[in-house]
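The complex is shown incomplete by one protein chain, all other protein chains being positioned as in the whole.
And then chain A:
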Amino acid sequence: MNVQLWTYVFVALSFGLYIGIAVWSRAASTNDFYVAGGGVHPLANGMATAADWMSAASFISMAGLISFLGRDGAFYLMGWTGGYVLLALLLAPYLRKFGKFTVPDFIGDRYYSRSARMVAIFCAISVSFVYVCGQMQGAGIVFSRFLEVDITTGVIIGMTIVFFYAVMGGMKGITYTQVAQYCVLIFAYMVPAIFISLMMTGNPIPQLGFGAELTEEYGGGYLLDRLDSLSEELGFATYTAGQRATQDVFFITAALMFGTAGLPHVIIRFFTVPSVRDARKSAAYALVFIAILYTTAPAVAAFAKTNLLNTVNNASYEELPSWFSTWETTQLIQFDDQNGDGRVQYSGDPAINELTVNRDIMVLANPEIAGLPNWVVALVAAGALAAALSTAAGLLLVISTAVSHDLLKRSMMPGISEKQELLFARLAIFVAILIAGYFGINPPGFVAEVVAFAFGLAAASFFPAIVLGIFYRRMNREGAIAGMLSGFLFTAAYIIFFKFVSPESSTPENWWFGISPEGIGTVGTLINAAVALTVCRFSPAPPRDIQNMVEEIRLPGNVPTVPLSHQSH
(Lines give C-alpha, C1' and ligand atoms only; values in the text may rest on other atoms or scores of the structure.)
Protein backbone atom coordinates (compact mmCIF):
# COMPACT_ATOMS: atom_id res chain seq x y z
CA MET A 1 0.00 0.00 0.00
CA ASN A 2 1.35 3.44 -0.79
CA VAL A 3 1.82 6.30 1.66
CA GLN A 4 -1.26 8.14 0.58
CA LEU A 5 -3.59 5.21 1.03
CA TRP A 6 -2.15 4.50 4.45
CA THR A 7 -2.57 8.15 5.37
CA TYR A 8 -6.24 8.08 4.40
CA VAL A 9 -6.71 4.97 6.52
CA PHE A 10 -5.01 6.42 9.62
CA VAL A 11 -6.61 9.82 9.32
CA ALA A 12 -10.06 8.33 8.77
CA LEU A 13 -9.64 5.95 11.72
CA SER A 14 -8.40 8.62 14.11
CA PHE A 15 -10.99 11.19 13.05
CA GLY A 16 -13.72 8.57 13.40
CA LEU A 17 -12.49 7.93 16.93
CA TYR A 18 -12.61 11.63 17.82
CA ILE A 19 -16.13 11.99 16.45
CA GLY A 20 -17.28 8.89 18.30
CA ILE A 21 -15.95 10.31 21.55
CA ALA A 22 -17.65 13.65 20.83
CA VAL A 23 -21.02 11.98 20.40
CA TRP A 24 -20.52 9.98 23.59
CA SER A 25 -19.53 12.98 25.70
CA ARG A 26 -22.06 15.66 24.80
CA ALA A 27 -22.20 18.59 27.21
CA ALA A 28 -25.55 19.23 28.86
CA SER A 29 -24.70 22.10 31.22
CA THR A 30 -22.28 25.02 31.39
CA ASN A 31 -20.49 23.03 34.06
CA ASP A 32 -19.90 20.23 31.53
CA PHE A 33 -19.06 22.72 28.84
CA TYR A 34 -16.50 24.76 30.81
CA VAL A 35 -14.88 22.24 33.14
CA ALA A 36 -16.11 18.83 31.93
CA GLY A 37 -18.29 18.51 35.02
CA GLY A 38 -15.24 18.89 37.27
CA GLY A 39 -14.84 15.14 37.68
CA VAL A 40 -12.03 14.18 35.33
CA HIS A 41 -9.60 11.58 36.68
CA PRO A 42 -6.11 13.04 37.20
CA LEU A 43 -4.55 10.45 34.89
CA ALA A 44 -6.96 11.32 32.08
CA ASN A 45 -6.46 15.00 32.81
CA GLY A 46 -2.70 14.52 32.64
CA MET A 47 -3.01 12.96 29.18
CA ALA A 48 -5.44 15.61 28.00
CA THR A 49 -3.15 18.34 29.33
CA ALA A 50 -0.21 16.79 27.51
CA ALA A 51 -2.13 16.72 24.22
CA ASP A 52 -3.56 20.18 24.82
CA TRP A 53 -0.10 21.41 25.48
CA MET A 54 1.87 19.62 22.76
CA SER A 55 0.87 21.49 19.70
CA ALA A 56 1.75 21.31 16.05
CA ALA A 57 4.82 23.29 17.08
CA SER A 58 6.00 20.61 19.51
CA PHE A 59 5.20 17.77 17.18
CA ILE A 60 6.19 19.15 13.79
CA SER A 61 8.53 22.05 14.34
CA MET A 62 10.43 21.49 17.55
CA ALA A 63 12.81 18.71 16.55
CA GLY A 64 13.47 20.54 13.28
CA LEU A 65 14.26 23.76 15.10
CA ILE A 66 16.55 21.93 17.49
CA SER A 67 18.35 20.19 14.65
CA PHE A 68 19.19 23.59 13.18
CA LEU A 69 19.90 25.30 16.50
CA GLY A 70 22.10 22.59 18.02
CA ARG A 71 22.56 22.94 21.74
CA ASP A 72 20.70 26.26 21.83
CA GLY A 73 17.55 24.33 20.96
CA ALA A 74 17.57 23.59 24.68
CA PHE A 75 15.53 26.75 25.29
CA TYR A 76 12.55 25.01 23.76
CA LEU A 77 13.19 21.79 25.66
CA MET A 78 13.83 23.34 29.06
CA GLY A 79 11.45 26.25 28.60
CA TRP A 80 8.46 24.19 27.64
CA THR A 81 8.97 21.58 30.37
CA GLY A 82 10.47 23.73 33.14
CA GLY A 83 7.37 25.90 32.99
CA TYR A 84 5.42 22.90 34.25
CA VAL A 85 7.34 23.02 37.49
CA LEU A 86 6.13 26.60 37.97
CA LEU A 87 2.63 25.66 36.92
CA ALA A 88 2.45 22.68 39.27
CA LEU A 89 4.00 24.44 42.26
CA LEU A 90 2.78 28.00 41.99
CA LEU A 91 -0.53 27.97 40.16
CA ALA A 92 -2.44 24.75 39.57
CA PRO A 93 -3.35 23.71 43.16
CA TYR A 94 -4.39 27.22 44.21
CA LEU A 95 -6.45 27.89 41.14
CA ARG A 96 -8.20 24.57 41.64
CA LYS A 97 -8.84 25.44 45.26
CA PHE A 98 -10.29 28.74 44.07
CA GLY A 99 -12.70 26.55 42.16
CA LYS A 100 -14.18 28.64 39.37
CA PHE A 101 -14.14 28.21 35.62
CA THR A 102 -11.52 30.43 34.01
CA VAL A 103 -8.43 32.56 34.44
CA PRO A 104 -10.30 35.88 33.99
CA ASP A 105 -12.66 34.57 36.69
CA PHE A 106 -9.74 34.34 39.08
CA ILE A 107 -8.28 37.70 38.08
CA GLY A 108 -11.69 39.40 38.20
CA ASP A 109 -12.63 37.98 41.62
CA ARG A 110 -9.21 38.23 43.20
CA TYR A 111 -8.83 41.83 42.10
CA TYR A 112 -12.51 42.66 42.79
CA SER A 113 -12.74 44.61 39.59
CA ARG A 114 -14.52 44.56 36.28
CA SER A 115 -11.61 46.32 34.58
CA ALA A 116 -9.19 43.65 35.79
CA ARG A 117 -11.53 41.01 34.41
CA MET A 118 -11.69 42.90 31.09
CA VAL A 119 -7.91 43.14 30.86
CA ALA A 120 -7.65 39.42 31.57
CA ILE A 121 -10.30 38.61 28.96
CA PHE A 122 -8.45 40.69 26.41
CA CYS A 123 -5.12 38.99 27.19
CA ALA A 124 -6.65 35.50 27.16
CA ILE A 125 -8.32 36.07 23.80
CA SER A 126 -5.30 37.65 22.10
CA VAL A 127 -2.85 35.05 23.40
CA SER A 128 -5.15 32.23 22.29
CA PHE A 129 -5.73 33.71 18.86
CA VAL A 130 -2.03 34.20 18.20
CA TYR A 131 -1.45 30.62 19.20
CA VAL A 132 -4.36 29.08 17.32
CA CYS A 133 -3.11 30.56 14.03
CA GLY A 134 0.03 28.47 14.40
CA GLN A 135 -2.02 25.33 14.95
CA MET A 136 -4.18 25.85 11.92
CA GLN A 137 -1.13 26.49 9.78
CA GLY A 138 0.42 23.28 11.11
CA ALA A 139 -2.69 21.34 10.18
CA GLY A 140 -2.59 22.95 6.74
CA ILE A 141 1.01 21.85 6.12
CA VAL A 142 0.23 18.27 7.08
CA PHE A 143 -2.91 18.07 4.99
CA SER A 144 -1.32 19.59 1.92
CA ARG A 145 1.62 17.23 2.00
CA PHE A 146 0.02 13.97 3.07
CA LEU A 147 -3.48 14.11 1.68
CA GLU A 148 -2.36 15.99 -1.41
CA VAL A 149 -5.17 18.45 -1.12
CA ASP A 150 -4.48 22.16 -1.17
CA ILE A 151 -3.97 23.93 2.16
CA THR A 152 -7.40 25.58 2.04
CA THR A 153 -9.24 22.27 1.78
CA GLY A 154 -6.98 20.81 4.46
CA VAL A 155 -7.66 23.58 6.91
CA ILE A 156 -11.40 23.34 6.25
CA ILE A 157 -11.38 19.59 7.01
CA GLY A 158 -9.50 20.23 10.24
CA MET A 159 -11.85 23.04 11.23
CA THR A 160 -14.93 20.93 10.62
CA ILE A 161 -13.68 18.15 12.89
CA VAL A 162 -12.73 20.55 15.68
CA PHE A 163 -16.01 22.36 15.26
CA PHE A 164 -17.90 19.12 15.68
CA TYR A 165 -16.42 18.00 18.95
CA ALA A 166 -15.77 21.40 20.49
CA VAL A 167 -19.23 22.78 19.84
CA MET A 168 -20.99 19.62 20.90
CA GLY A 169 -18.98 18.55 23.89
CA GLY A 170 -17.26 21.70 25.08
CA MET A 171 -14.60 20.91 27.66
CA LYS A 172 -16.08 17.46 28.22
CA GLY A 173 -15.82 16.50 24.56
CA ILE A 174 -12.42 18.14 24.25
CA THR A 175 -11.02 16.38 27.32
CA TYR A 176 -11.79 12.85 26.17
CA THR A 177 -10.88 13.60 22.56
CA GLN A 178 -7.55 14.91 23.81
CA VAL A 179 -6.91 11.70 25.72
CA ALA A 180 -7.33 9.82 22.44
CA GLN A 181 -5.24 12.39 20.62
CA TYR A 182 -2.44 12.02 23.13
CA CYS A 183 -2.31 8.29 22.47
CA VAL A 184 -2.29 8.82 18.72
CA LEU A 185 0.36 11.51 18.78
CA ILE A 186 2.77 9.87 21.20
CA PHE A 187 2.55 6.58 19.31
CA ALA A 188 3.13 8.38 16.04
CA TYR A 189 6.12 10.23 17.44
CA MET A 190 7.75 7.26 19.14
CA VAL A 191 7.44 4.62 16.42
CA PRO A 192 9.68 6.34 13.85
CA ALA A 193 12.04 7.53 16.59
CA ILE A 194 12.49 3.98 17.86
CA PHE A 195 12.95 2.62 14.34
CA ILE A 196 15.55 5.22 13.49
CA SER A 197 17.41 4.84 16.77
CA LEU A 198 17.54 1.09 16.22
CA MET A 199 18.79 1.48 12.66
CA MET A 200 21.42 4.05 13.42
CA THR A 201 22.71 2.95 16.82
CA GLY A 202 21.25 -0.47 17.52
CA ASN A 203 19.60 0.92 20.66
CA PRO A 204 15.78 0.91 20.62
CA ILE A 205 15.45 3.73 23.18
CA PRO A 206 15.98 7.03 21.36
CA GLN A 207 16.91 8.85 24.60
CA LEU A 208 19.88 6.48 24.92
CA GLY A 209 20.60 6.05 21.24
CA PHE A 210 21.20 9.78 21.18
CA GLY A 211 24.43 9.27 23.14
CA ALA A 212 25.35 5.91 21.66
CA GLU A 213 27.73 4.82 18.94
CA LEU A 214 26.61 4.62 15.34
CA THR A 215 26.47 1.25 13.66
CA GLU A 216 29.08 0.35 11.04
CA GLU A 217 26.68 1.18 8.24
CA TYR A 218 26.52 4.78 9.44
CA GLY A 219 30.25 5.09 9.91
CA GLY A 220 30.75 4.19 13.60
CA GLY A 221 31.81 6.57 16.38
CA TYR A 222 29.51 8.43 18.77
CA LEU A 223 26.49 9.96 17.04
CA LEU A 224 27.02 13.42 18.51
CA ASP A 225 30.74 13.44 17.68
CA ARG A 226 29.96 12.45 14.12
CA LEU A 227 27.35 15.19 13.91
CA ASP A 228 29.82 17.75 15.26
CA SER A 229 32.48 16.80 12.75
CA LEU A 230 30.04 16.61 9.81
CA SER A 231 28.71 20.06 10.69
CA GLU A 232 32.16 21.56 10.91
CA GLU A 233 33.23 19.93 7.67
CA LEU A 234 30.34 21.61 5.87
CA GLY A 235 30.94 24.98 7.46
CA PHE A 236 28.07 24.86 9.96
CA ALA A 237 28.44 25.59 13.65
CA THR A 238 29.40 22.75 15.99
CA TYR A 239 26.19 20.96 16.95
CA THR A 240 26.82 20.48 20.65
CA ALA A 241 28.19 23.97 21.31
CA GLY A 242 26.06 27.04 22.04
CA GLN A 243 25.85 29.67 19.29
CA ARG A 244 23.55 32.31 20.65
CA ALA A 245 24.55 34.85 23.26
CA THR A 246 24.18 33.30 26.71
CA GLN A 247 21.87 36.04 28.01
CA ASP A 248 19.56 35.58 25.04
CA VAL A 249 19.26 31.83 25.65
CA PHE A 250 18.69 32.61 29.32
CA PHE A 251 15.89 35.08 28.61
CA ILE A 252 14.20 32.95 25.96
CA THR A 253 14.18 29.95 28.29
CA ALA A 254 12.69 32.03 31.09
CA ALA A 255 10.06 33.56 28.77
CA LEU A 256 8.95 30.12 27.61
CA MET A 257 8.80 28.90 31.22
CA PHE A 258 6.73 31.84 32.50
CA GLY A 259 4.62 31.66 29.37
CA THR A 260 3.92 27.96 29.83
CA ALA A 261 2.75 28.66 33.35
CA GLY A 262 0.61 31.57 32.16
CA LEU A 263 -1.09 29.97 29.16
CA PRO A 264 -4.83 30.06 29.80
CA HIS A 265 -5.66 26.89 27.85
CA VAL A 266 -3.30 24.86 30.01
CA ILE A 267 -4.38 26.47 33.28
CA ILE A 268 -8.08 25.79 32.70
CA ARG A 269 -7.36 22.08 32.42
CA PHE A 270 -6.65 22.07 36.15
CA PHE A 271 -10.17 23.30 36.87
CA THR A 272 -11.54 19.99 35.60
CA VAL A 273 -10.25 17.62 38.30
CA PRO A 274 -12.23 16.89 41.48
CA SER A 275 -9.80 18.17 44.14
CA VAL A 276 -6.64 20.11 44.88
CA ARG A 277 -4.80 16.88 45.48
CA ASP A 278 -5.86 15.68 42.03
CA ALA A 279 -4.70 18.95 40.50
CA ARG A 280 -1.19 18.35 41.83
CA LYS A 281 -1.24 14.74 40.74
CA SER A 282 -2.45 15.53 37.27
CA ALA A 283 0.30 18.13 36.83
CA ALA A 284 2.78 15.35 37.58
CA TYR A 285 1.11 12.98 35.12
CA ALA A 286 1.04 15.72 32.50
CA LEU A 287 4.76 16.38 32.77
CA VAL A 288 5.58 12.68 32.62
CA PHE A 289 3.55 12.33 29.42
CA ILE A 290 5.10 15.47 27.97
CA ALA A 291 8.61 14.38 28.94
CA ILE A 292 8.26 11.21 26.87
CA LEU A 293 8.05 13.33 23.74
CA TYR A 294 10.37 16.08 24.92
CA THR A 295 13.27 13.79 25.74
CA THR A 296 12.80 12.05 22.39
CA ALA A 297 12.77 15.28 20.39
CA PRO A 298 16.47 16.15 20.79
CA ALA A 299 17.34 12.59 19.77
CA VAL A 300 15.12 12.86 16.70
CA ALA A 301 16.76 16.19 15.90
CA ALA A 302 20.24 14.69 16.02
CA PHE A 303 19.25 11.60 14.03
CA ALA A 304 17.49 13.66 11.38
CA LYS A 305 20.33 16.12 11.01
CA THR A 306 22.95 13.37 10.71
CA ASN A 307 20.82 11.58 8.16
CA LEU A 308 20.19 14.69 6.16
CA LEU A 309 23.85 15.67 6.06
CA ASN A 310 24.87 12.13 5.15
CA THR A 311 22.27 11.79 2.41
CA VAL A 312 22.38 15.06 0.59
CA ASN A 313 25.90 16.28 0.89
CA ASN A 314 27.66 16.16 -2.43
CA ALA A 315 25.14 13.64 -3.68
CA SER A 316 24.27 13.67 -7.33
CA TYR A 317 20.88 15.32 -7.79
CA GLU A 318 19.74 12.53 -10.14
CA GLU A 319 20.45 9.85 -7.58
CA LEU A 320 18.74 11.45 -4.62
CA PRO A 321 16.05 9.34 -2.92
CA SER A 322 12.42 9.91 -3.85
CA TRP A 323 11.48 11.80 -0.66
CA PHE A 324 13.62 14.63 -1.93
CA SER A 325 11.48 15.30 -4.96
CA THR A 326 8.21 14.83 -3.02
CA TRP A 327 9.22 17.57 -0.62
CA GLU A 328 10.58 19.69 -3.45
CA THR A 329 7.09 19.89 -4.90
CA THR A 330 5.85 21.45 -1.63
CA GLN A 331 8.76 23.90 -1.91
CA LEU A 332 9.83 23.02 1.61
CA ILE A 333 13.12 21.80 0.16
CA GLN A 334 14.75 23.85 -2.53
CA PHE A 335 17.79 22.94 -4.58
CA ASP A 336 19.48 25.57 -6.68
CA ASP A 337 22.42 24.19 -8.64
CA GLN A 338 24.55 27.32 -8.62
CA ASN A 339 27.74 25.84 -10.02
CA GLY A 340 25.87 23.56 -12.42
CA ASP A 341 27.70 20.35 -11.51
CA GLY A 342 24.50 18.40 -10.83
CA ARG A 343 25.58 17.73 -7.25
CA VAL A 344 24.13 19.10 -4.03
CA GLN A 345 26.54 21.35 -2.17
CA TYR A 346 25.11 21.89 1.29
CA SER A 347 27.11 24.38 3.26
CA GLY A 348 27.03 26.85 6.12
CA ASP A 349 28.53 29.39 3.73
CA PRO A 350 25.65 31.11 1.90
CA ALA A 351 27.86 31.86 -1.10
CA ILE A 352 28.27 28.22 -2.10
CA ASN A 353 25.20 26.66 -0.42
CA GLU A 354 22.73 25.21 -2.91
CA LEU A 355 20.15 23.70 -0.63
CA THR A 356 17.42 25.33 1.46
CA VAL A 357 15.61 23.10 3.92
CA ASN A 358 12.53 24.28 5.77
CA ARG A 359 12.93 23.38 9.43
CA ASP A 360 9.33 22.25 9.71
CA ILE A 361 9.87 19.19 7.54
CA MET A 362 12.48 17.48 9.71
CA VAL A 363 9.94 15.43 11.65
CA LEU A 364 7.50 14.93 8.81
CA ALA A 365 10.15 13.84 6.33
CA ASN A 366 12.27 12.00 8.87
CA PRO A 367 10.73 8.54 8.36
CA GLU A 368 11.12 8.89 4.62
CA ILE A 369 14.70 10.10 4.93
CA ALA A 370 15.49 7.07 7.06
CA GLY A 371 13.69 4.81 4.57
CA LEU A 372 11.00 3.56 6.97
CA PRO A 373 7.92 1.66 5.79
CA ASN A 374 5.00 3.59 4.29
CA TRP A 375 2.67 3.01 7.20
CA VAL A 376 5.09 4.74 9.55
CA VAL A 377 5.16 7.78 7.30
CA ALA A 378 1.37 7.87 7.30
CA LEU A 379 1.23 7.40 11.05
CA VAL A 380 3.30 10.55 11.54
CA ALA A 381 0.73 12.49 9.53
CA ALA A 382 -2.09 11.28 11.79
CA GLY A 383 -0.02 12.16 14.86
CA ALA A 384 0.75 15.65 13.60
CA LEU A 385 -2.94 16.25 12.96
CA ALA A 386 -3.81 15.01 16.45
CA ALA A 387 -1.28 17.44 17.91
CA ALA A 388 -2.55 20.40 15.93
CA LEU A 389 -6.25 19.70 16.47
CA SER A 390 -6.03 18.96 20.19
CA THR A 391 -4.30 22.25 20.91
CA ALA A 392 -6.58 24.18 18.58
CA ALA A 393 -9.62 22.79 20.40
CA GLY A 394 -8.24 23.76 23.81
CA LEU A 395 -7.53 27.29 22.61
CA LEU A 396 -10.90 27.71 20.98
CA LEU A 397 -12.51 26.71 24.25
CA VAL A 398 -10.60 29.46 26.09
CA ILE A 399 -11.82 31.99 23.55
CA SER A 400 -15.39 30.78 23.77
CA THR A 401 -15.34 30.68 27.58
CA ALA A 402 -13.83 34.14 27.73
CA VAL A 403 -16.64 35.47 25.56
CA SER A 404 -19.66 33.62 26.95
CA HIS A 405 -18.74 33.27 30.62
CA ASP A 406 -16.38 36.11 31.44
CA LEU A 407 -17.54 38.77 29.05
CA LEU A 408 -21.29 38.11 28.76
CA LYS A 409 -22.33 36.28 31.91
CA ARG A 410 -20.00 37.88 34.41
CA SER A 411 -19.56 41.34 32.94
CA MET A 412 -22.21 42.48 30.51
CA MET A 413 -25.42 40.44 30.80
CA PRO A 414 -25.44 38.79 34.25
CA GLY A 415 -29.14 37.97 33.85
CA ILE A 416 -28.84 35.37 31.06
CA SER A 417 -29.96 31.82 31.75
CA GLU A 418 -27.65 28.85 31.65
CA LYS A 419 -29.22 27.73 28.40
CA GLN A 420 -28.53 31.08 26.76
CA GLU A 421 -25.00 31.12 28.11
CA LEU A 422 -24.41 27.69 26.60
CA LEU A 423 -25.76 28.88 23.27
CA PHE A 424 -23.45 31.90 23.31
CA ALA A 425 -20.51 29.64 24.18
CA ARG A 426 -21.25 27.50 21.12
CA LEU A 427 -21.70 30.53 18.89
CA ALA A 428 -18.41 31.97 20.13
CA ILE A 429 -16.58 28.75 19.26
CA PHE A 430 -18.13 28.84 15.80
CA VAL A 431 -16.95 32.40 15.12
CA ALA A 432 -13.52 31.69 16.61
CA ILE A 433 -13.11 28.66 14.33
CA LEU A 434 -13.89 30.76 11.26
CA ILE A 435 -11.30 33.36 12.22
CA ALA A 436 -8.70 30.72 13.08
CA GLY A 437 -9.39 29.03 9.74
CA TYR A 438 -8.79 32.27 7.92
CA PHE A 439 -5.38 32.60 9.55
CA GLY A 440 -4.64 28.96 8.86
CA ILE A 441 -5.15 29.60 5.16
CA ASN A 442 -3.30 32.94 5.21
CA PRO A 443 -0.62 32.17 7.77
CA PRO A 444 1.32 34.98 9.40
CA GLY A 445 4.72 33.24 9.77
CA PHE A 446 6.63 30.17 10.87
CA VAL A 447 4.56 27.92 13.11
CA ALA A 448 6.94 27.83 16.04
CA GLU A 449 7.83 31.49 15.81
CA VAL A 450 4.24 32.59 16.06
CA VAL A 451 3.74 30.29 19.00
CA ALA A 452 6.82 31.67 20.72
CA PHE A 453 5.19 35.11 20.72
CA ALA A 454 2.07 33.80 22.38
CA PHE A 455 4.32 32.64 25.21
CA GLY A 456 5.94 36.01 25.62
CA LEU A 457 2.53 37.66 25.82
CA ALA A 458 1.12 35.08 28.25
CA ALA A 459 4.20 35.42 30.45
CA ALA A 460 4.10 39.19 30.53
CA SER A 461 0.39 39.48 31.23
CA PHE A 462 -0.91 36.62 33.39
CA PHE A 463 1.92 34.99 35.22
CA PRO A 464 2.81 37.77 37.71
CA ALA A 465 -0.84 38.73 38.26
CA ILE A 466 -1.79 35.18 39.25
CA VAL A 467 1.32 34.43 41.31
CA LEU A 468 1.17 37.75 43.18
CA GLY A 469 -2.55 37.23 43.69
CA ILE A 470 -1.83 34.00 45.55
CA PHE A 471 1.46 34.74 47.27
CA TYR A 472 1.08 38.42 48.12
CA ARG A 473 -2.08 39.09 50.08
CA ARG A 474 -1.59 42.84 49.93
CA MET A 475 -1.63 42.92 46.10
CA ASN A 476 -4.57 45.06 45.01
CA ARG A 477 -6.51 45.78 41.86
CA GLU A 478 -4.66 48.97 40.94
CA GLY A 479 -1.32 47.17 41.01
CA ALA A 480 -2.52 44.12 39.11
CA ILE A 481 -4.19 46.07 36.31
CA ALA A 482 -1.25 48.45 35.87
CA GLY A 483 1.13 45.47 35.88
CA MET A 484 -0.80 43.42 33.33
CA LEU A 485 -1.21 46.36 30.97
CA SER A 486 2.39 47.49 31.13
CA GLY A 487 3.76 43.95 30.75
CA PHE A 488 1.49 43.16 27.84
CA LEU A 489 1.98 46.46 26.01
CA PHE A 490 5.73 46.46 26.45
CA THR A 491 6.11 42.90 25.16
CA ALA A 492 3.69 43.35 22.28
CA ALA A 493 5.36 46.61 21.22
CA TYR A 494 8.85 45.10 21.23
CA ILE A 495 7.75 42.05 19.26
CA ILE A 496 5.67 44.02 16.78
CA PHE A 497 8.48 46.48 16.21
CA PHE A 498 11.16 43.89 15.49
CA LYS A 499 8.96 41.41 13.66
CA PHE A 500 6.57 43.52 11.67
CA VAL A 501 7.45 47.24 11.65
CA SER A 502 11.16 47.00 11.14
CA PRO A 503 12.17 43.36 10.66
CA GLU A 504 15.43 44.34 8.94
CA SER A 505 16.70 45.93 12.15
CA SER A 506 16.10 42.78 14.19
CA THR A 507 19.74 41.96 14.90
CA PRO A 508 21.53 41.33 18.19
CA GLU A 509 23.17 44.77 17.98
CA ASN A 510 19.81 46.55 17.94
CA TRP A 511 18.13 44.40 20.57
CA TRP A 512 18.02 45.71 24.11
CA PHE A 513 20.86 44.04 26.00
CA GLY A 514 21.01 41.49 23.19
CA ILE A 515 17.60 40.07 24.08
CA SER A 516 15.71 38.82 21.03
CA PRO A 517 11.94 39.34 20.60
CA GLU A 518 11.48 35.66 21.59
CA GLY A 519 13.04 36.34 24.97
CA ILE A 520 11.54 39.74 25.67
CA GLY A 521 8.56 38.21 27.50
CA THR A 522 10.87 37.70 30.48
CA VAL A 523 11.55 41.43 30.64
CA GLY A 524 7.80 42.02 30.22
CA THR A 525 7.16 39.69 33.16
CA LEU A 526 9.62 41.55 35.33
CA ILE A 527 8.15 44.91 34.29
CA ASN A 528 4.68 43.61 35.11
CA ALA A 529 5.79 42.51 38.59
CA ALA A 530 7.75 45.69 39.26
CA VAL A 531 4.92 47.99 38.17
CA ALA A 532 2.36 45.94 40.13
CA LEU A 533 4.41 46.03 43.33
CA THR A 534 5.10 49.76 43.02
CA VAL A 535 1.53 50.83 42.21
CA CYS A 536 0.24 48.54 44.96
CA ARG A 537 2.30 50.38 47.58
CA PHE A 538 0.69 53.69 46.73
CA SER A 539 -2.90 52.54 46.66
CA PRO A 540 -5.30 51.12 49.27
CA ALA A 541 -5.06 47.51 50.45
CA PRO A 542 -7.63 45.07 49.08
CA PRO A 543 -10.86 44.74 51.09
CA ARG A 544 -11.02 42.34 54.05
CA ASP A 545 -13.11 39.69 52.30
CA ILE A 546 -10.60 39.48 49.43
CA GLN A 547 -7.76 38.99 51.90
CA ASN A 548 -9.82 36.26 53.53
CA MET A 549 -10.34 34.63 50.16
CA VAL A 550 -6.57 34.57 49.62
CA GLU A 551 -6.11 32.95 53.04
CA GLU A 552 -8.76 30.45 52.09
CA ILE A 553 -7.06 29.23 48.89
CA ARG A 554 -3.84 28.70 50.83
CA LEU A 555 -5.35 26.23 53.27
CA PRO A 556 -4.63 22.49 53.05
CA GLY A 557 -6.60 21.12 50.22
CA ASN A 558 -6.91 17.36 50.39
CA VAL A 559 -10.60 17.65 51.15
CA PRO A 560 -12.48 17.90 47.86
CA THR A 561 -13.75 21.41 47.37
CA VAL A 562 -17.46 22.09 47.00
CA PRO A 563 -18.77 20.66 43.72
CA LEU A 564 -18.92 23.44 41.15
CA SER A 565 -22.61 23.05 40.48
CA HIS A 566 -23.35 23.94 44.11
CA GLN A 567 -21.55 27.24 43.93
CA SER A 568 -23.50 30.38 44.02
CA HIS A 569 -22.75 32.12 40.77
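Criterion: a residue touches a chain if its C-beta (ideal position, glycine included) is under 8 Å from a C-beta of that chain, and two chains touch if they have at least 3 such contacts; residues count from 1.
The rule we apply is simple: contacts and distances are computed from a predicted model.
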item: Protein name as given in UniProt for the chain not displayed, "Citryl-CoA lyase", "NADH dehydrogenase subunit G", "Putative membrane protein" or "cytochrome-c oxidase"; value: "Putative membrane protein"
item: Sole contact to the chain not displayed, among A:V3, A:V132 or A:L223; value: A:L223
item: Touching residue (missing chain; options A:V3, A:V179 or A:A212); value: A:A212
item: Selected residue (touches chain absent from view) among A:Y18, A:W53, A:Y84 or A:Y176; value: A:Y84
item: Among A:A284, A:A493 or A:A541, the residue in touch with the chain that has been omitted; value: A:A284
item: Chain A, residues in touch with the chain not shown (by the definition above); value: 66, 71, 73-74, 77-78, 81-82, 84-86, 88-90, 93, 207, 210-213, 222-225, 240-242, 246, 249-250, 253-254, 257, 277, 280-281, 283-284, 287-288, 291, 294-295, 298, 551-552, 554-559, 561-562
